[in-house]
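Rest of the complex left out; these chains stay put.
Chain lettering (A, B and C) follows the sequence in which the chains are written, and residue indices restart at 1 in each chain.
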């Protein structure tokens, strides 16, 4: 058996990190992000997102659970309150369960949220066919490119 | 906040459960399986597989980590020892890391292994395009159909 | 095998929930908290803490990893920068690794942080002897009592 060492902690001064564009393949309206942490052992990742009014994320399935803290603005999840989903307002906390399908996640006003993910997001088309599986590894590759750490 | 209850334990008398065919979309050579447990909160699942000589699993990525105990026979993972992977022989234990890609998992003799999975298997084609994402939910739907619990 | 259902999401309007005192057995200086979520399957829990100037948490070990977002003020973890730990300033993100020992976590000014925990906190004395193991179940019992949901 391989002897393993304890992990050490990480710290990121969030407001000192520049926002980067979140890919247009997965969002519209100019969403930006900062990747804060990845957990390669179980495939976790943590990020903060800035979402201008009228921006949205493309249709996806949470392959594992995710938890968010909405620190600013409003987020309509699964269509929002009007369509059986949730409309979150800052300061709001949400738990999105494993296998939750989000056909529409949109921001009626300028918003920011912090989110911890276990496992990837599976972006899908309307029929449920997979377009991309984006997890800690893909997130980190993108972030490294965007910040010149590649 | 929703108040939650503790989970209770489960027990399965494994040898009293009949083998079911594992889908040919994901395997060749007559692999059979028994689903033993699913963990809906984090997307874990546990199964035991019976793999005849010359059977194999289709190309896949482990979206989360998996651990196996090979109780009978031989399993060639990631091409086997000859190609930089592992050749497991009973009694063998293996840890397949999050994001491990298994282009070829084959059984040169009649074999059985027990495996715990966190997250789904992402079956892919040679170019890496997703064919199917098979996790606890899809596994349970199949098992329920096969055993008349649907 | 028991057939299981998918979990559903939760939402908490954080600013509409009243602060409750965090137990003095585990903190000094008037720390308050709101429990936001528990995950009984893996023993995860999520809370937000308000920590007045000069408050602190008692010595503890993180039995699993934890991630925090410091939304206000300053937090000195593992003695702070001056003693080899971290001094977090809002807006700061921290990852505390599995088995991290925090002999001193203190707040030099009024602060707030949100934290997701996997597994319990093991409160210990100076010699490392266990005083209490406080996880999702104990957290939920306390919260239910404090909010009349018991």
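Observations on the structure shown:
By definition in this document, contacts are C-beta pairs under 8 Å (C-beta built on N, C-alpha and C of every residue); 3 or more make two chains touch, one makes a residue touch a chain.
Predicted, not measured: the structure shown is a model, and the values here were computed from it.
Taken over the full complex in this file rather than the chains on view, the one protein sequence occurs as 4 copies, with 3 of them shown.
Heads up, the rule we're going with is that only the chains that are shown with their structure count from here on.
Averaged C-alpha coordinates give centres for chain A and chain B that are 28 Å from one another.
Chain centres here are Cα averages; for chain A and chain C they lie 23 Å apart. Within chain B, contacts with two or more other chains are made by residues 40-42, 137. Per the touch definition, chain A reaches chain C in the complex via residues 6-15, 36-37, 39, 46, 48, 65, 67, 69, 71, 77-78, 86, 88-100, 114, 116. Within the complex, the chain B residues that touch chain C are 1-7, 10, 12, 17, 35-42, 137, 140, 143-144, 149. Residues 40-43, 63-65, 97-99, 118-120, 122, 130, 132-133, 135-137 of chain B are the ones that touch chain A when the two sit in their complex.
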